[in-house]
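Pasting in a structure now, in structure tokens, and then I'll have a few things to ask.
For this depiction, one protein chain was excluded, whereas all remaining protein chains were kept in their positions.
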Amino acid sequence: MRTGFIGLGQMGAAMAANLARAGHEVTVYNRSPDKAAPLAALGAKVASDVAGACHGEAVMTMLANDEAVESVAFGRDGIVASLPAGAVHVCSSTISVALSRRLAAAHADVGQHYVAAPVFGRPDAAAAAKLFVVAGGAADSVARVQPLLDAVGQRTFLMSAQPEAANLVKMSGNFLIAAVIEALGEAMALVEKGGVDVHVYLDLLTSTLFSAPVYRTYGGLIADKRFEPAGFAAPLGLKDIRLALAAGDEMRVPLPLASLLRDRFLTLLAQGGDKLDWSAIGGLAARDAGAAGPA
Amino acid sequence: MRTGFIGLGQMGAAMAANLARAGHEVTVYNRSPDKAAPLAALGAKVASDVAGACHGEAVMTMLANDEAVESVAFGRDGIVASLPAGAVHVCSSTISVALSRRLAAAHADVGQHYVAAPVFGRPDAAAAAKLFVVAGGAADSVARVQPLLDAVGQRTFLMSAQPEAANLVKMSGNFLIAAVIEALGEAMALVEKGGVDVHVYLDLLTSTLFSAPVYRTYGGLIADKRFEPAGFAAPLGLKDIRLALAAGDEMRVPLPLASLLRDRFLTLLAQGGDKLDWSAIGGLAARDAGAAGPA
Amino acid sequence: MRTGFIGLGQMGAAMAANLARAGHEVTVYNRSPDKAAPLAALGAKVASDVAGACHGEAVMTMLANDEAVESVAFGRDGIVASLPAGAVHVCSSTISVALSRRLAAAHADVGQHYVAAPVFGRPDAAAAAKLFVVAGGAADSVARVQPLLDAVGQRTFLMSAQPEAANLVKMSGNFLIAAVIEALGEAMALVEKGGVDVHVYLDLLTSTLFSAPVYRTYGGLIADKRFEPAGFAAPLGLKDIRLALAAGDEMRVPLPLASLLRDRFLTLLAQGGDKLDWSAIGGLAARDAGAAGPA
Partner (left out) sequence: MRTGFIGLGQMGAAMAANLARAGHEVTVYNRSPDKAAPLAALGAKVASDVAGACHGEAVMTMLANDEAVESVAFGRDGIVASLPAGAVHVCSSTISVALSRRLAAAHADVGQHYVAAPVFGRPDAAAAAKLFVVAGGAADSVARVQPLLDAVGQRTFLMSAQPEAANLVKMSGNFLIAAVIEALGEAMALVEKGGVDVHVYLDLLTSTLFSAPVYRTYGGLIADKRFEPAGFAAPLGLKDIRLALAAGDEMRVPLPLASLLRDRFLTLLAQGGDKLDWSAIGGLAARDAGAAGPA
């Protein structure tokens, strides 16, 4: 397929590369143009502005947050103004339900299509084309861009005909991970103060009921109190909890555990944790219990 | 080995049967004597009182709570008064840290040994001798009863020389499960109100990051709002969260997520949930959000 | 003084009337023009648009929320575009810290002044010119509009040279009231289930340590479970808690009690409480305890 790709961060660069490797005709755009060179080496064209990446059947965007997506989507030379009628905007960024809904409406107004397609997976999964894609949108729009989704991920889950439902699922996933971090943080603070070796404890947990990767990964970081370097920085964790709370607020779904997580992230950041991995909130229970904290 | 076994509930009966099948000389005792008949059929002797089960090298107890253990352990004809010097009391019940410490002291005072050995696993795992045993106590005491532990479980994790540390680990495990239930309850209330099919959602979660049995089992119950019959009744869930909070209180470890879970259980029970499975707290978020609740 | 006044809701109409009665030359504007008639009867001029109320030394605004203030402040014929250089915008609405900061900057850019002056008090206090005014802004700007503030309130508290600090104080005040409601709600649910007459209980509280009006007023509503008609509707209560949480989020101040209050409001609204007084969150503890709830 002929597609644009906007946003060449760690995740986006890997996804765009996989599109090129899969044989799609990709035109990339990134605000800092130096990120585009490796893609050019794989055969991608390099656009000099947003509009330049909007000439194909589709354009994918993979950007940091609502503000970044707004800045490329709207305005005189933005995606909505530039994409041909009938083409599809595939938005893989983790954005708010409100913005996703607004994008759907804006594209529909001018005869374009919109698919929300956030992904689960870290940069290594993106590089290996092993992402899980969570798609929301009209079934035929999703079907149209399925070749692109297949090129970046190992499986696509179609959640709903409402695009924003996919964004909701994405942020709920990060909420669930943060809940695991908090629960492990409290449990480990408790048993460690009671004289248990937390590495033996973690071995027990992950050999039995909690054999999922998420317990192994984050449990290990908390047990080691090893919160640097950040695989996923604490401010990004807070951002996703905020998105979940904002969605809950709009739809009137109280989320007390998400509220607790939000306060944990604010505490961590207020005390200088900006550079730490988000699993550092798992060290706050130990700190409150009088042990050494994450900072 | 020659051992007594006290407490023939669903779990205890299965464990005692496995001891008998493994060739140990078991003398069982249960307050309601009719529970002993199936064990007699497997070759176990049946004692008519607690003391009658205390003539071997060890006695295992598998009872519902602190009160039940206190009633067989202490007093004129209790375990402490009846067990030979040098014998081992293996206590597999989920009891408080405080009682476990008190038992350890009482047995030591009269030259007996005490091993806390709570187990992870539901009745079907007990029947299959596939329990995970969490042991606490002096290494040589644990070693002495290892043949018994091997007969009931698939693996023993030695957590600490302090017996009560094993109890702490046991209650922390149930806390971690309840945390999963709460997190899934909130996430599913959110996405369902946002138009997502929760069964597709659960398939996504358990196919990716949350591939542990605990997510599959409890996620399924919450998605189906199927909280009866109870596999593990809500009052037992509350009991274990209470034990964790009591341990945290004594050791000064604040546990905000455990506090939230306690309030969830109280809400469920105040509204008539005594007969429901403990996963029914996972339906409270949906009820708070205006959907039908667990009752 | 010659001043405009924009926003003739229950509060604003009373305040504008007091300005007129105090002898100020007031020009009023309201989106629905019928609200202006009673003011005209008091001698006020009536403007037909926002700009028409911006010809004096000052303009006061008393509007429902951020959106309403934005809509009159910005844009081609808004306050910023219309007010003479050197004049003062006195904003008495309960708005966000972020918007207050943005207004301060916008007015400063064009040589105007901005004073945030939210008020404490219900409509009866507004009618009696007994409001408490919480002012933020440059001391000389506040001094300039002091005659206006004196005409609507019984006392002005100057909180900070930063206008938005006054908004922060205002929302914190409503947070403190909501905290009283929640605390009373829990305490009364507890003692009532324990067999205490809550009216006797409230008499005890307000005769002793809790002799403030806020305990009498809200305690009485909760004791009577009388949540209609709304003196201050639940959605407005949620709005102010949201503002406090947003300010806390921006400044990295975790507010766990505010988080709890937010979830209470969402629960109330999700279950149909839009028309109820905000004190109805004080009925949720009783409902969770199995008694009849606020709805």
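A, B and C label the chains in the order they appear, each numbered from 1.
The rule is simple: a contact is a pair of C-beta atoms (placed from the backbone, for glycine too) under 8 Å apart; a residue touches a chain by one contact, two chains touch by 3 or more.
Note that the coordinates shown come from a computational prediction; the quantities given were computed from them, not determined experimentally.
Undergrad: Kindly name the visible chains that come into contact with the excluded chain.
TA: Across the whole assembly, the hidden chain touches A, B, C.
Undergrad: Any idea which of C:L83, C:V145, C:L255 or C:A270 touches the chain not displayed?
TA: Of the candidates C:L83, C:V145, C:L255 or C:A270, C:L255 is in touch with the missing chain.
Undergrad: Please pick, from C:A165, C:I222, C:L238 or C:L269, the residue that touches the omitted chain in the full complex.
TA: C:A165
Undergrad: Please pick, from C:A22, C:L42, C:A64 or C:L205, the residue that touches the omitted chain in the full complex.
TA: C:L205
Undergrad: Of the residues listed, C:A22, C:A81, C:A127 or C:V214, which one is in contact with the missing chain?
TA: Going through C:A22, C:A81, C:A127 or C:V214 one by one, C:V214 is the residue touching the chain not shown.
Undergrad: For chain B, which residues reach the chain that was dropped from this view?
TA: Residues touching the hidden chain, for chain B, are 242, 248-249, 252-256, 259-260, 262-264, 266-267, 269-270.
Undergrad: Residues on chain C that touch the omitted chain in the whole complex?
TA: On the side of chain C, residues 97, 120, 132, 134, 155, 157-160, 162, 164-165, 168-169, 172-173, 175-177, 179-180, 182-184, 186-187, 189-191, 193-197, 200-201, 203-205, 207-215, 244, 247-248, 251-258, 260, 285, 288-290 touch the unshown chain.
Undergrad: Spell out, residue by residue, where the missing chain touches chain A.
TA: 256, 263, 266-267, 270-272, 288-290
Heads up, the rule we're going with is that only the chains that are shown with their structure count from here on.
Undergrad: Whose C-alpha centre lies nearest the centre of all protein C-alpha atoms?
TA: So the chain nearest the centre of the shown protein is A.
Undergrad: Distance from the CA centroid of chain B to that of chain C, rounded to the nearest Å?
TA: The computed centroid separation for chain B versus chain C comes out at 53 Å.
Undergrad: With centres defined as the mean C-alpha position, give me the chain A-chain C separation in Å.
TA: 38
Undergrad: Which positions in chain C touch two or more other chains at once?
TA: 256, 263, 266-267, 270
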